[in-house]
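One protein chain is absent from this view; the other protein chains keep their places.
Letters A and B mark the chains in the order given here, with residues in each chain numbered from 1 onward.
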Amino acid sequence: MSLSYEDVLAKYEPVWGLETHVELGTVSKMFCGCSTEFGAEPNTHTCPVCLGLPGALPVVNEVAIESTIKIGLALNCSIASWCRFARKNYFYPDMPKNYQISQYDEPLCFDGYIDVEVEGQTYRVGIERVHMEEDTGKNTHVGTSGRIHGAEYSLVDFNRAGIPLIEIVTKPVPGCGALAPEVAKAYTAALRDILRALGVSDVRMEQGSLRCDVNTSLNVPGAEWGTRTETKNVNSLRSVERAVRSEMIRQAGLLDAGTRIKQETRHFSETTGDTRPGRSKEEATDYRYFPEPDLVPVAPDAEWIERLRAGLPELPAARRTRIIASLGLTNDEIQQMANAGVVDLVGETVELGAPAAEARNWWQGYVAQKANEREVDAAELPITPAHIARVIALVADGSLSTALGRQAVDGVLETGNDVDVVVAEKGLKVVSDTGALQAAADEAIAANPDVAQKVRDGKVAAVGALVGSVMKATRGQADAAAVRAILLERLGVPE
Amino acid sequence: MSDSSLANGGSGTDLVRLTAADTAASIRRGDVTAVEVAQAHLAQIAKVDPLVKAFLHIDADGALEAAASVDEARAAGEALGPLAGVPLAMKDVVVTKGLPTTSGSKILEGWRPPYDATITTRIKDAGIVMLGKTNMDEFAMGSSTENSAYGPTHNPWDLTKIPGGSSGGSSAAVAAFEAPLAIGTDTGGSIRQPAAVTGIVGFKPTYGAVSRYGLIAFSSSLDQAGPFARTVEDTALLYDVLHGHDPCDSTSIAGLSFDATGAARAGAAGDLTGVRVGVVRELGGEGYQAGVTASFDDAVATLKGLGAEIVEVSCPNFEYALAAYYLIAPSECSSNLARFDAVRYGLRVGDDGSNSLEEVMSLTRAAGFGPEVKRRIMIGTYALSSGYYEAYYGQAQKVRTLIVRDFQAAFEKVDVLISPATPVVAFGIGEVVDPITMYRNDLCTLPASLAGTPAISVPCGLSDGLPVGLQIMAPALADERCFGIAAAFERATGILQIPAVTA
Partner (left out) sequence: MAHLARLARLSVTEDELELFAGQLGEIISAVARVGEVAAADIEPTSHAVPMTNVYRPDVVVPSLPREAVLAGAPSVEDDKFRVPQILTEEA
């Protein structure tokens, strides 16, 4: 039996929390000098250290420490004056040493928060800790299913092993009510924006450089918090929202049936949008943490921390406030942009020289529509403010019509290329050859005698269908207004 | 032996009995070539190693090639370093590019590392000629070299006895004149104890003075590589090659530069006037063989005769060293040895298509590790497991602090501390079967391991024809002091006579 979301909220209050893993954008790995470049040939970015060869020892990447401290500062955290790495011991073939160098009870950053805004209301999300660890290699499962279950064997590539990762753990967040999924999503978006602004990670969710585990529990109002489940592999903003929502509905169904919630790890399916139990481990894993004896403590002094603080860029929240103020928009307009998730994108487009109205039209209109079709957020599309600013400029100087501009956007979404490259490759340009347009107009009139007659009879508005036909014949490269004028002239109808 | 006897090349026997310092001087002068020196030692290995079994792998071609390049460098007029052309035996725990490196374990049989340990590079750069890799207790876990997967090494003084451990191959090679220099590693005494029971000198440095990069880890917070030789000066010469900062080892101490050789040469003047020597009350008495105690008492008298002021000091927490060590080392080893998993290198057992990866890993580790290694992995896994960490590993780390404090308090009163290096002389191969009895061999050496402080073992006599070692311990970073006092003591007592196998 499945409850509606409203039913769930009528009886239960959700508490959520997120653990977010982010790959840092250092050029070398966390503990060795191997490149972090994505997509290299298998096992070519490996050395004695990241392969866990006997005798090899780790040495900490200083930029990774600085990036982590910057993240901590941007998240209003305290920075530990002394902390250690720890070994997390468990066997897995993609982990070369069979222990992961991580941090256990001494995170580098702790006790912070960020504020996120949803539907005009501000929610404070507490940050429990920010700590450093290393990524694992990648297993490819070979067999009929291509998945771990039923695979005949697996192949391991250690290029990703040892890439610096940070884990950002929120405190449990109660009090969001029906908006819990949206607040969780807004937090993830805010975090992503902060990481981008800091320049510490390229935060490409599609390459797995930002991955979330979502904790969710329900409780009856006034009662203690319920048992939480942890949903792993939630790798897009929309999925964070969906994972919280589907887990709330699932748990409410169980609670209503009098079933206890099992503390367990679940997996999120991008295709179905729901969660499934992870394969339960035959016994609880005991990670046997202990301080990493191959490394010395990290002890940033106040001078170092203050130097990093002074070097922080303007953070997204401050920046957003400043940009919104400069756009001169009404509150309603700002709210519309916020709902479409395009405030920062519009702001950045304006900063690149585009008029605010145009920027808003493109992002809130065509681009938002494309994002909807793909079921992602506009910010997750491979199109940037720079792309849109260029499209706006080309439309403004008459090089492209609005329709061609949309084709340029489509091209960018398909290829990720620059606008000028797309325009050149697709041969997008406004057709101003009057002879060609006249021929196309005559063809359209001949092909649609009924419509032509209506126009001649005075129903001028019907000319739109003929315009569409000409635009189609010229693959959108004509200026619609010019086509309309030519058609009316050929039909002998005065404007 | 006088250098003049080498004027016309000298006999092979003469060459292997030279000190490293004299060998290097002879090569520099052109009295002998490095190739001749290497050949003489390879001949000695061929003669005695079938009995001693110090080496797991002999790299004759590599040794002769390295020696030839020293000779070429000399011919080209290049200045040779203080140990250029001198042969060395390398403990098999140290990674050597392209040369088999097993750490005494079946699980690494046939592995040829794709890289060199930092100390391997330093040794090669110094023109030292590596003869091969020496036997050891598997993964350096043991005090007798009986835990090697490749069979025991025999003590040159009495082939039925153990050569100490875990660096028993290295100590036996030096004692049997197979090499004038050797590398050992010391985690709880694995340099000092084998040096003591084979009648040579062995030094464990301050933790962090010698790079651990490329040492197959046993217990990361304790492991230190160090030198073996038959004289204090040779030991110091090799130490001066080994020590120094390494950016590849995070625990390596920056900006460190000792002149151990200078300290040894200065100490050889033999005057210890004004030096305060502390005798550790807790490292003696019950459980120490009478012959060991007698030799130690003689050593105390010798030091006093050299002018030292002898003071008895108490280090009450030393009695917990054994317990703390046998929690810390197994805990760290249980994690360090997890990487031997049949995925990237080494043995794989049971991969017949019917077993899962976990089963293959478990079967491989069961087949590839010997009983002592398994025992320690099990103890360490237990000591780190949730609910026990604080009581065991956590508490053991606190005991370390107390031992450090005992040392600090003692060093406020004295310049060095002394004790026997081992409670007993070399015992018979196969004689000690009980693990805890075996562990007690490290009683004297464990405190300095846990405190990370430097300590040297120098021969101080024989008991029933078997060598006894004197341990001299100094404060952290006072490595030179060990050499100075050891050299004074050596000057007064002389170098031990030749062991039975080579006589």
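Basically, contacts are C-beta pairs under 8 Å (C-beta built on N, C-alpha and C of every residue); 3 or more make two chains touch, one makes a residue touch a chain.
Not measured: the values here are computed from a predicted model.
Here one chain is not drawn; of B:A263, B:A476 or B:L496, the residue touching it is B:A476. Among B:I253, B:L443 or B:M473, only B:I253 touches the chain left out of the display.
Within the complete assembly, A:V59 is the residue of A:L3, A:V22 or A:V59 that touches the hidden chain. Across A:A10, A:V27, A:A396 or A:A424, the residue that sits in touch with the chain not pictured is A:V27. Contact with the chain not shown here comes from a single listed residue; of B:T121, B:T293, B:Q397 or B:T493, that residue is B:Q397. From the options B:I377, B:C444 or B:V458, the residue with contact to the unseen chain in the full assembly is B:I377. Of the residues in chain B, those that touch the hidden partner chain are 111-112, 114-115, 206-208, 221, 247, 250-251, 253, 317, 320, 322-324, 326-327, 334, 338, 341-348, 351, 353, 355-363, 365-366, 369, 374-375, 377-379, 381-383, 385, 391-392, 394-402, 404, 435-436, 451-453, 476-477. Across the interface with the omitted chain, chain A contributes residues 26-28, 32-35, 41-48, 51, 59-65, 82, 84, 90-93, 100, 136, 139-143, 148, 151-158, 278-279, 281-283, 285-286, 288, 291, 293, 295-300.
To be clear about the criterion, only the chains that are shown with their structure count from here on.
With each centre defined as the average position of its C-alpha atoms, the distance from chain A to chain B rounds to 56 Å. On the chain A side of its complex with chain B, the touching residues are 48, 51-60, 87, 89, 91, 93, 96-99, 154, 156, 286-290, 293-296.
On the side of chain B, the complex with chain A involves touching residues 94-95, 101, 103, 108, 111, 113-115, 117, 212-217, 219-221, 247-251, 331-332, 334-335, 338-341, 343-345, 357-358, 361, 381, 384-386, 389, 393.
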